[in-house]
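Please find one structure pasted underneath; my questions will follow.
All protein chains but one are shown in place.
Take a look at chain A:
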């Protein structure tokens, strides 16, 4: 017997997540995560043991929770559903309640981690029952946030508006509860008010095209997230001209205006005009810089920066994959090796620049050990050479 639609859609989604999960949580990443989590906990507990109760700790805990209590709604609808499912809308309660349950559990890990860290912070200066109240309120806010985000999809209220309001309400609710438990009522009123407002705005019937577009955008966001770690076939690329980068996109000079340099010409443009990639790399640089400033420990700074280069090299390799499978390189009278040479030249330059930047940050933090910074460009070069070869190998196997 054929599985019900909700079951098969959820199973398909789990299969995709399991497939990409293998690539994200590979052994290198797990080692890094374990080290990073250990260091973070160690430094956090050490810091907390010396801290006095403070409003700032409460603010950090409330802020952390307000950003993590944002469950995503995934209706798992497809483009063709707009043609076939609307006549059955009234009989789809089971489908949508399954999607509700699936969506609620899907993103639960983030608020769980957030809550664990927040409770550690609240141990300084708050009795157990206040912490329990904080946890209970977080659970309630999570469920309400889910219902509000879900209902907003079928309303004219934009997701950005809902998210902004939710963050503010979460923050105010949790912080006021910590200031005085009686203020819990304020949080309940605020979240209840938002819920009823979105309810009132809801369309009578399902706005199928809007919900399907919403699902498509959620799926793209997931693929974009995964593409930070591995190549994702389904992630559609978007490009935009950034005029401020045009000075980096000069045409090669006469002697270099040939097939030897054509792919470097292409890769530069692909990278600098990619909608996401330059910003992802910038974000990664910022995150890893903040981490080493936070940790402020020599060996861990080196490990974190080596890992940063590893993630960035992985990111860059998607540029090669995107170009290698297109039609024109198969038609032009240019050997495929030129794509590889063009990519390796371009990516070595890019990785060198990034490694140099990380080296500067490292030297600023640990000026006495400036000579260690030499390891970053070298490591970037080795990683880039190794991963490029892997990408070529995979491409060769696929084209065979």
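The rule we apply is simple: a residue touches a chain if its C-beta (ideal position, glycine included) is under 8 Å from a C-beta of that chain, and two chains touch if they have at least 3 such contacts; residues count from 1.
Note that in this section contacts and distances are computed from a predicted model.
**Q** Pick from "Chemotaxis protein CheA", "YeeE/YedE family protein", "ABC-2 type transport system ATP-binding protein" or "Acetyl-CoA C-acyltransferase" the UniProt protein name of the chain that isn't shown here.
**A** UniProt lists the chain that is not shown as "ABC-2 type transport system ATP-binding protein".
**Q** Among A:241, A:283 or A:349, choose the residue that contacts the chain missing from this document, as touch is defined above.
**A** A:241
**Q** Which of A:17, A:123, A:219 or A:269 sits in contact with the chain that's absent?
**A** A:269
**Q** Looking at A:15, A:201 or A:335, which makes contact with the chain not pictured?
**A** With A:15, A:201 or A:335 as choices, the missing chain is touched by A:335.
**Q** Since one chain has been left out of the picture, which residues of chain A touch it in the full complex?
**A** Counting only chain A, the missing chain is touched by 237-239, 241, 251, 254, 257-259, 261-262, 265-266, 269-270, 273-274, 326-328, 330-335.
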